[in-house]
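Partial view: only certain chains, each at its native spot in the assembly.
The first chain written gets the first letter, and so on, giving A, B, C and D; residue counts start at 1 in each chain.
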Amino acid sequence: MNETVRQAGVAAATSTRVKEILSWYGADNVGVLTNLSRMLNHGRLAGSGRLVILPVDQGFEHGPARSFAANPPAYDPRYHFELAIEAGCNAYAAPLGFMEAGARDYAGEIPLILKLNDNDSLRDDSDPNQASTGSVEDALRLGCVAIGFTIYPGSAYEHTMYERLRAYAEEAKRHGLAVVVWSYPRGSSMGKSGETAIDVVGYAAQIAAQLGAHIIKVKLPTAHIEQDAARKVYEKQGIPIATLAERVRHVVQCSFAGRRIVIFSGGAANFDDEKLFDEIRAIREGGGFGSIIGRNSFQRQRSDAIRMLRTVMDIYAS
Amino acid sequence: MNETVRQAGVAAATSTRVKEILSWYGADNVGVLTNLSRMLNHGRLAGSGRLVILPVDQGFEHGPARSFAANPPAYDPRYHFELAIEAGCNAYAAPLGFMEAGARDYAGEIPLILKLNDNDSLRDDSDPNQASTGSVEDALRLGCVAIGFTIYPGSAYEHTMYERLRAYAEEAKRHGLAVVVWSYPRGSSMGKSGETAIDVVGYAAQIAAQLGAHIIKVKLPTAHIEQDAARKVYEKQGIPIATLAERVRHVVQCSFAGRRIVIFSGGAANFDDEKLFDEIRAIREGGGFGSIIGRNSFQRQRSDAIRMLRTVMDIYAS
Amino acid sequence: MNETVRQAGVAAATSTRVKEILSWYGADNVGVLTNLSRMLNHGRLAGSGRLVILPVDQGFEHGPARSFAANPPAYDPRYHFELAIEAGCNAYAAPLGFMEAGARDYAGEIPLILKLNDNDSLRDDSDPNQASTGSVEDALRLGCVAIGFTIYPGSAYEHTMYERLRAYAEEAKRHGLAVVVWSYPRGSSMGKSGETAIDVVGYAAQIAAQLGAHIIKVKLPTAHIEQDAARKVYEKQGIPIATLAERVRHVVQCSFAGRRIVIFSGGAANFDDEKLFDEIRAIREGGGFGSIIGRNSFQRQRSDAIRMLRTVMDIYAS
Amino acid sequence: MNETVRQAGVAAATSTRVKEILSWYGADNVGVLTNLSRMLNHGRLAGSGRLVILPVDQGFEHGPARSFAANPPAYDPRYHFELAIEAGCNAYAAPLGFMEAGARDYAGEIPLILKLNDNDSLRDDSDPNQASTGSVEDALRLGCVAIGFTIYPGSAYEHTMYERLRAYAEEAKRHGLAVVVWSYPRGSSMGKSGETAIDVVGYAAQIAAQLGAHIIKVKLPTAHIEQDAARKVYEKQGIPIATLAERVRHVVQCSFAGRRIVIFSGGAANFDDEKLFDEIRAIREGGGFGSIIGRNSFQRQRSDAIRMLRTVMDIYAS
């Protein structure tokens, strides 16, 4: 038996920080805590309380060519398992098809999050909805640690999504699975700039937390304030939102004063890496728990993606 | 064992007034009576037949910054449990996320009401609806004494809400949980002033009672009369509605001649306290059973909130 | 509102000791903790971490005349509710019929434990069994905090009872109810003296704990050792079992090193009170959590019973 | 972030040997493979294809004093979690009560196997049976990787146990849990020496494998042959069973030619350690997959137990 393998087991004892995080989820059963712990204790950031997750649902959401043509090996579902494992991510998230197409080959090698709803972009809905595309039973038979679910707060269909999330989350939690919620404000009620406005992103994080999410994913907020009623409060209370770190800190505060794990998306592909790393530093400085980086990871060459992801992890670990 | 603790047990025998109140709920099983009794026998108003409840669903309903920025410790879900306990409230009401985030830490310290539906304010619907965000199973596993549910009489979606309430209430009652209904008239069928019109508030209380609510929460009514058909009757019969106490008395009458517990909201924050205390005196004088005070409690400093809530309780207890 | 009632609410904050006890039940949901807390925070021993429970299943187990003729008011089911309330017990336990016959009259006045199985003494079985006589649904509709269940370790029917307990306990825990197990060794495999032998009683406590009981009730053990295999260990390890306090301490140790609540029966009626009080002192000294006293309570005059029970509580509280 | 923690994640990639083992379970879903992988990749033997498991069901099976008096800290359920974690075992197995009493405190720190049936030794049955004491739902809510189940091939009740195992295993596998079977020949059909006879132990391993077990636990076999019909074959074919390593090799062969994981019990306590280590060497030499060592681990001082278990693991890893 080689030394590295032996150390893997020895190092598995849960860190103080992970134990602290788990203590926030007192209403959840031990199965849920175990699966949260599996994500928090896996990969290069194991034990640090930070997470970098690889999500690949863009094949469904944006179409295969737009998602994978820039890096054709990414058409293969196995590519993403390997990328997430080799980069040392905490978890890999995908819809049913991608998950089924690789789960046996990489069984036990990385915590898996099954996305249970998806939406394509063949239609242009001003008020978008999502279709249920998987089940809690699927997540269990595929050995997943969590379910993933997208809500669009602000859409005319928001209640439909909230209610499906409620039902899925209840079943998932009873069976010991964690619940990861993508909370993306969208809909005819707001302009494009509203989707990333600081008040709206904070609100979206709060909604996901109130719906019982264990891990919340939001977009990085701008300093724009969308809602008039909110603007009055931000101005009156002088909530600091000038810098990205301040805005991250505010979103963390909106996530139950930091007692829910909130992570941030890594933005579009072909992004300037230095700008990305600055964002990661701001997330770290603002107390964010990590990143979920999809397109920016798999739409570049594998070696480059691994270098980038490891740099991101090094920033979080520093 | 200290003396105070010993007395706590001794004093647990149910008062004559509480027994009288319980006698109104003859169709309910003993589990429901027990849970109503737990609320009525808890806190500073224990045994008095009056209730002051702390509700905190504004994070979902209005957004986190609008709700908590004025008093940042309130971003933390534990804050509200502690506020309700320290102030001596009869119960604490919250949606799933807030409840899950504190319930284990304060197990058994205060009766809990799980809000089972919520609505956000990212959309501006002239006819609002609510999304189901929790279940009776959730309420049981979280040790709650009651479920809470909001209806918007007058909205185009009112029947949807009535029917969901019916199903939830049936299940809750079978399992021994009490049913608390927030009855807020709203919708394109009425103007803003109609939402608090005396005829409409009385009607909303009656609807909640007819739907099987054990405890009804309405807003304090104005002397405005919204519906023409109602105005004729109020004028012909000379129903006294000039003073707030008279209007409270009328709403209590509309709630099955006072044989259902009806409580009143405490209004928006930054309210003038003396005006609030006058309202409480009017509620007491009009035979109202108490108050449910959210924003006015948690949007001010903790010590000030406790002083205010205790003053309110002292007025009810006097 | 009188002062005593007000203090009742104020004193409801859970004591350090109760919080410590609740921390042992980490796999249970908040509902179970809440109901354990309700028992631990009720009555004269509220907050002390000790319990005195009144159980009245003897009408079924021994027949009515043997049970109640010595104190005829005890034929009336209401008598026992009132006795438990007036004496300041932590809880009252009874089978379905007795519970249904009084529960509405005393709703909310004392935590209730519904016995879900019973056995009569019309037959004399060397290997006794118990019949299921209630359900978890019954316990919920009657507002109970716990289910009670009897097992006879050592009986030829022990597996039947273990398996029924397993199913009941799973359902009860999911719905937030606590599980109280009467663990009474009995059967053709052992002599009468074996039923209270220290090794057998310790074993019976362990079995109940392994089956998932939150509260375990056993008989006070004698210094007799029943099983040869056990005797060797007791002698070799020099386990102290000479005094009653030592034996209680050993039974507490057998109950997960004291991390499960274990209480002791109060013995037969017409017992010498001073001898009873000595036993209570031994239970207290040995770290036992309290007593469950049936016949000795209700087979004497009410005022005498209350005096006795309060003396027992005073000993525990001292 | 310290270096050890980082390596833990990096080393998580599944070894060639583990992948080979997983390939034998082609009819199982990915969830089962994931949970087998979790055991095989945990602890000091992570990645080696060998397992050392700590089982503690003796409190139920033999009684608490016989199990824990030799090392009183072992009365505490937390002791065993800590022992298994500190020694670097692959998994910890226990009945419901012990599991519930520690699972939240050590969530995610070691793979857990919930024993779903148990038998006490208060009765002396020549044909023993086991009682169901847990459920697959319990295993899921407690975050377990596997269920454990005991069968007594040869007992008059063997079919009852086989059929219950079948039902439990079907449900467990559908939900992604692995199935560990304790296969202990016993009953009036055989003498005491028959229980460990090589033909009988090989037969017991085969039965467990045919019932769908993923991991099989048997006792170390003697050279005794119990069944006449078998003896003729062993003699005619000249099956080598003279040495322990030869007998282990035969049992491995009986377990689907080594395509099912078969592990061996560690014998009674107070065993001579050198003799134990010789047995481990024989298991390794015979191709056995590891050991499950209960009494011999927890009936000695903790530091001594850890030293012994680590020596056992070093032998397997060498």
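The definition used in the following text is that a contact is a pair of C-beta atoms (placed from the backbone, for glycine too) under 8 Å apart; a residue touches a chain by one contact, two chains touch by 3 or more.
Predicted model only: the values in this text are computed from it and were never measured.
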item: Subunit count for the whole complex, all chains sharing one sequence, 4 displayed; value: 5
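Everything that follows uses one rule, which is that only the chains that are shown with their structure count from here on.
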item: Comparison of A-D and A-B (more C-beta pairs in contact); value: A-D
item: Equivalent interface positions on chain C and chain D, same or different at half; value: different
item: Distance from the mean Cα position of chain B to that of chain A, given in whole angstrom; value: 36
item: Residue list for chain A, restricted to those that touch at least two other chains; value: 26-27, 29-30
item: Chain-level touch network, classified as line, ring, star, complete or other; value: other
item: Chain pairs in mutual contact under the definition given at the outset; value: A-B, A-C, A-D, B-C, C-D
item: Contact footprint of chain A on chain B as seen in their complex; value: 59-60, 62-66, 69-70, 72-73, 75-77, 95-105, 118-124, 129-135, 137-138, 141-142
item: Contacting residues of chain A [partner chain B, same complex]; value: 24-28, 153-156, 158-159, 162-163, 166, 170, 185, 187, 189-190, 199-200, 202-203, 205-207, 209-213, 227, 229-230, 233-234, 237, 239, 250, 253-254, 256-257, 259-260
item: For the chain C and chain B complex, residues of the former touching the latter; value: 1, 4-15, 18, 22, 29-38, 40-48, 85, 88, 103-104, 106-110, 137, 140-144, 174-176, 317
